[in-house]
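In what follows, a structure is listed as structure tokens, so that the remarks can point back to it.
What you see is the complex with one protein chain gone and the rest in place.
For clarity, chains are labelled A and B in written order, and residue numbers in each chain start from 1.
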Amino acid sequence: MQNTTAPAVSRAEAVKKYKKTSQFGETMKRMARNKAAVLGLIILVALILMSLCADFLYDYDTYVVKQNIADRLQWPSAQHPLGTDEFGRDLLARIVHGSRTSLLLSFAAVALSLAVGGFLGAIAGYYGKWLDNLLMRIMDVILAIPMTLFAMVIVAALGASTLNLVIALSVSQIPTFARVVRGAVLTVKDSEYIEAARAIGQRDLSIISAHVLPNCMAPIIVQTTLRIAATITSTASLSFLGLGVTAPTPEWGALLSTGRTFIRDSSYLTFFPGLFIMITILSLNLLGDGLRDALDPRLR
Amino acid sequence: MRENKSKYSIDIEDLYVEYRTDYGVVKALNGMDLKIEHGKTLGLVGETGAGKTTTGLSILKLIPDPPGVIVGGSIKLDGEDLMEKTEKEMGQIRGKEISMIFQDPMTALNPVMTVEEQIAESIELHEQVSKSEAIEKARAMLELVGIPGERGKEYPHQFSGGMKQRVVIAIALACNPSLLIADEPTTALDVTIQAQVLEMMKELKEKYNTSMLMITHDLGIVAEICDTVSIIYAGQVVEHGNLEDIFENTRHPYTEGLFNSLPNLKDRKAKLKPIKGLMPDPANLPEGCAFCPRCDYAMEICKTQKPEKIYRNDGHYVRCHLYNEENIQEGRLETR
Partner (left out) sequence: MIKYVVKRLLALIPVIIGVTMLVFFILKSAPGDPVRLILGEQATPEQVAELTEQMGLDQPLLVQYVKYMIGLVQGDLGIAYSTRRPVADEVFSRFPYTLKLSLVATVVSIALAIPLGIIAAVKQNTVIDNVSMFVALIGISMPMFWLALLLMLLFSLKLGWFPVSGAASWQSYILPAFALGFMNMASTARTTRSSMLETIRQDYIRTARSKGVSNSVVIRKHAFKNALIPTITVCGLQIGSLLGGSVLCETVFAWPGIGRLMVQAISARDVPMVLGCTVIFTICFSIVNLLVDLLYGFVDPRIKSMYS
């Protein structure tokens, strides 16, 4: 009879163990097991570090902007690892500084549309009824226009500039986030813990922020990662068409646009900026896939 | 009637099945034994995760692979060793000789195929008939399980849960198999529908002299339709016998625990005595008897040594250190 207490002890241990490995910890553990996702994260961190250290690596004025016609259109060499552009500027220096523009722009645009779209989606999903109806019909109208085209229309109206590009990219993505957040809110809204929170008299706003949003983080995180990747492409696309960042600010899409002019004889000008775009998006896609698998193992 | 080569319709001996995942090796079956005589019904009783469904799938050799692997043991269908069959030969056995009724009728049917197509598929495969004849027979099968034949043109989503389970049963019985594996066929159904479905299965089984493996955790169902019972715990049979052996001469503490967990309708003041604790983690089984951590009668030997079979009579055996050749006849567990 001496071991009748054993199960009680082991249950207590199980509870302790459960508490120790929180949801976040579990997710991170699953992520760490996914080699591709870890690789994506490493590449992404390296790229972010590169953009943060751009000024230490290459001085903006001497390397990125200053023209040096004598060295123009040089193929890659020891002095210029990725060659030089039509004004004799070092391509690597311009790509390194370009990463700053590309990444910052895209992060800013996604953050902005996440904030606005998330807010609209949350209130639409939470309050429902006519508000939901009205907001979602407006979102449907925006979604009926292919995203890149809508961004182009906004840039066309506002004029090509960096700020306008951010506005265009974030506005065109608001419906995507609004829909994701609304869907997530709808699934948790009617669950019993929300009912319980309402029953003890919590106010709507605190219910949304304390209970609803934390419980629909998974799809939002995944969608954000994947949207950043798409936004980097869109940033580059619009700059490539001459509708985004303008000279002399270096930006990957704008660099490619220059490269296109010299594609016949200086193909490296086309190759390298595109390669950097691809690696960035690849890392984000790997990370996004990994996050999706880790946050929702059923989706694998 | 078929000519039987062996006394047993199905004979499983010492079967070991593992699921090898990234998270570790899960030992689902650990020396599983199971015998069913022709035309008889065996109830396989145990908790969720004890290896009941794995046993059923092993017979059909449909263990999901990966991660499932049959490590050792033998499965004989009427004397023929299924372990030696090729995948193609198994294809001729599945649905024809052995059929399985799955637990959840809501997900067991293909949502994009009509019901009659799903029944006819089995008939077309195993009998030399044309497509239209197979459809005709499929409708007859539907009538047999109590569904109007013309509803065969409909899709599963147009049927209720109980009707879907009838369809699943019709699929399983379409080719008149010699062995029917029923994996908790009524768990997902309402109580009233449960009784109907069970009654129908019992009739059909008697009509066609089918042997049946009834997987369940409901001792009521066992008492209703089974001839013999195997109590399974952590992938091994811990007690086996006929209805009388198990219900009247219970030996194993786990079996006892199962009975004590049932509410007593006659004495409503009687307290339930649930079995404490949970099934051991099949990825990390105890060294000795698997039931030892939850057993009120556990002894030192139970922690280190696995118990062997002790026979009370030809059909009734138990795996428990409490018993030996001397005390197996009289040894009743005292109530706690």
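Just so it is clear, contacts are C-beta pairs under 8 Å (C-beta built on N, C-alpha and C of every residue); 3 or more make two chains touch, one makes a residue touch a chain.
In this text, all values refer to a predicted model and were calculated from it rather than measured experimentally.
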| item | value |
| --- | --- |
| Residue touching the undisplayed chain, where the options are A:I123, A:A178, A:I208 or A:L243 | A:L243 |
| Sole residue of B:L77, B:V168, B:I225 or B:I246 that reaches the chain not shown, by the stated touch rule | B:V168 |
| Option touching the unshown chain, where B:S9, B:S58, B:S99 or B:T250 are the choices | B:S99 |
| Residues of chain B (touch criterion as defined above) contacting the omitted chain | 60, 62, 64, 87-88, 90-96, 99-100, 102, 104, 107-113, 118, 121-122, 125-126, 155, 157-158, 168, 171-172 |
| Missing-partner contacts on chain A, residue numbers | 137-138, 140-142, 144-149, 152-159, 229, 233, 236-237, 240-243, 253, 256, 259-260, 263-264, 267, 270-271, 274, 277-279, 281-282, 285-286, 299-300 |
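Keep this in mind: only the chains that are shown with their structure count from here on.
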| item | value |
| --- | --- |
| Geometric centre distance via CA averages, chain B-chain A, whole Å | 51 |
